[in-house]
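Dropping a structure here in structure tokens format, bear with me for questions.
One protein chain is absent from this view; the other protein chains keep their places.
Presenting chain A:
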Amino acid sequence: MRIRKLLALLLAAAAALCLPACGGSTSGSNAGKTADESKTEITAWAWDDNFNVKALRLAKERYEAEHPDVTLTVISQSLNDVVQKLNTAFAAESYDGLPNIVLIEDYRVGGYLDVFPGSLRDLSSIINADDWMPYKLSAFTRDGKIYGVPFDSAVCGMFYRVDFLEQAGYTGEDLNNITWSEYIEIGKKVKEATGVSMLEQTSGDLTLMKILMQSAGTWYVNEDNTSLNIAGNPVIKEAMQVYKDLMDAGIVMNFPGWDEKVRGIQNGDLATIVDGCWISATIKTAEDQSGKWALKPIPRMDHVEGAVNASNVGGSSWYVVDKVANADVAENFLKETFASDTGFLNELVNEIGLFSSHKSDGSFTNYEAQDAFFGNQKIWEDFAAWAELVPQVPYGINTYNIDDIVEEELQTVLQGGDIDAALSAIESRAAQIGQIG
């Protein structure tokens, strides 16, 4: 009896003690802990082991060799996890457990900058604005202050299967700087001659809409990053028309998700892929198609003034969480690697196929490499040239939220609904999204 009672007491005490232990501070943060007294430890979060995380690990090697007193811990986790943790930690103003350095998508970072001012560190002092493409910097510039260090940029291109196009009677020159209506005509011929679809559409993915919008220098919001620019926007109107024309022409293959899309590319189901430059790595996984692919600029919108044959879709940048210990060390890490080391960025072109949006200043020798997979075309040189043309647009803070609304309304347009009405509907629905404060 006695022992039992004692045990019970102990158990109860343990249960009661658990509470402060769980809720109590984990003294300092991940970043503050030091394995070795003399070493400063900083942490960084990124997703995608073959791309972002790999680049981070290479940067770590370089930096630690120069700074033996610093250890960088690289933590790989999914994009969704990163977003969810940042959302909750910033909202709770609980910075324990957050990393020093975090990778954030350009479409999303505006939300953090505007909703949680002060969370991310002003990095103006380590970034020379003249070195970078302005369209990239604008995503994380507020009141003239630059809050991020550019990582990858996704300049767009049109990858195409030379063999399919040839069967339909087209050469590469026929695809150079075309318009979307020309693209659709070619697509019909290709479908007729080869049975292959010209383009793909993945469920839940509005890549094309974003490519179209940026190619004509517009977005869901105006320059102030807040007021909506959807109803009556001629670019979005024509973008919807392009979607509809593509679908009506029957030249688009639908994929339910990313995996199916990759399989489709590898199967040779598509004659062209209009996407960001990083898709080249995916295309190259179809080794048996080597030499059959080539690259041209994306089509341009027909009736919109100022529309160009170049655009950007997505991309991410590095940020320093200001309130985590050792933020200075983290800032210095970015300063000496991604922010200024063009030799390193040039190396990453070969390592991961990085297009960094750093202006060409002669140090990017790897851009000149001929790629046998793309018929010895210097694809990076082309991308670098097109990047100069990409219009700068404000991403606002609700891109993904509005995307979902646009996707719904786009369905009504594809089923024959009126485009102007759809745009008004999108604008009034987007206007309901909560405002800051």
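The rule is simple: a contact is a pair of C-beta atoms (placed from the backbone, for glycine too) under 8 Å apart; a residue touches a chain by one contact, two chains touch by 3 or more; residues count from 1.
Basically, contacts and distances are computed from a predicted model.
Which name from "Putative spermidine/putrescine transport system permease protein", "Phosphoribosylformylglycinamidine synthase subunit PurS", "Trans-hexaprenyltranstransferase subunit I" or "Lactose ABC transporter membrane protein" does UniProt give the chain that's left off?
From the choices "Putative spermidine/putrescine transport system permease protein", "Phosphoribosylformylglycinamidine synthase subunit PurS", "Trans-hexaprenyltranstransferase subunit I" or "Lactose ABC transporter membrane protein", the unshown chain carries the UniProt name "Lactose ABC transporter membrane protein".
From the list A:Leu58, A:Val83 or A:Ala286, pick the residue that touches the absent chain.
Going through A:Leu58, A:Val83 or A:Ala286 one by one, A:Val83 is the residue touching the chain not shown.
Among A:Ser78, A:Ser203, A:Ser227 or A:Thr365, exactly one should touch the missing chain; which is it?
Going through A:Ser78, A:Ser203, A:Ser227 or A:Thr365 one by one, A:Ser203 is the residue touching the chain not shown.
Looking at A:Ala281, A:Ala421 or A:Ile436, which residue reaches the missing chain?
In the full complex, the listed residue that touches the missing chain is A:Ile436.
Touching the hidden chain in the complete assembly: which of A:Ser78, A:Asn254 or A:Ser290 does that?
From the options A:Ser78, A:Asn254 or A:Ser290, the contact with the absent chain belongs to A:Asn254.
Touching the missing chain, which residues of chain A?
With respect to the unshown chain, the touching residues of chain A are 5, 8-9, 11-16, 18-19, 23, 80, 83-84, 87-88, 90-93, 111, 115-116, 203-204, 254-257, 260, 397-398, 400-401, 404-405, 407-408, 410-411, 425, 429, 432-437.
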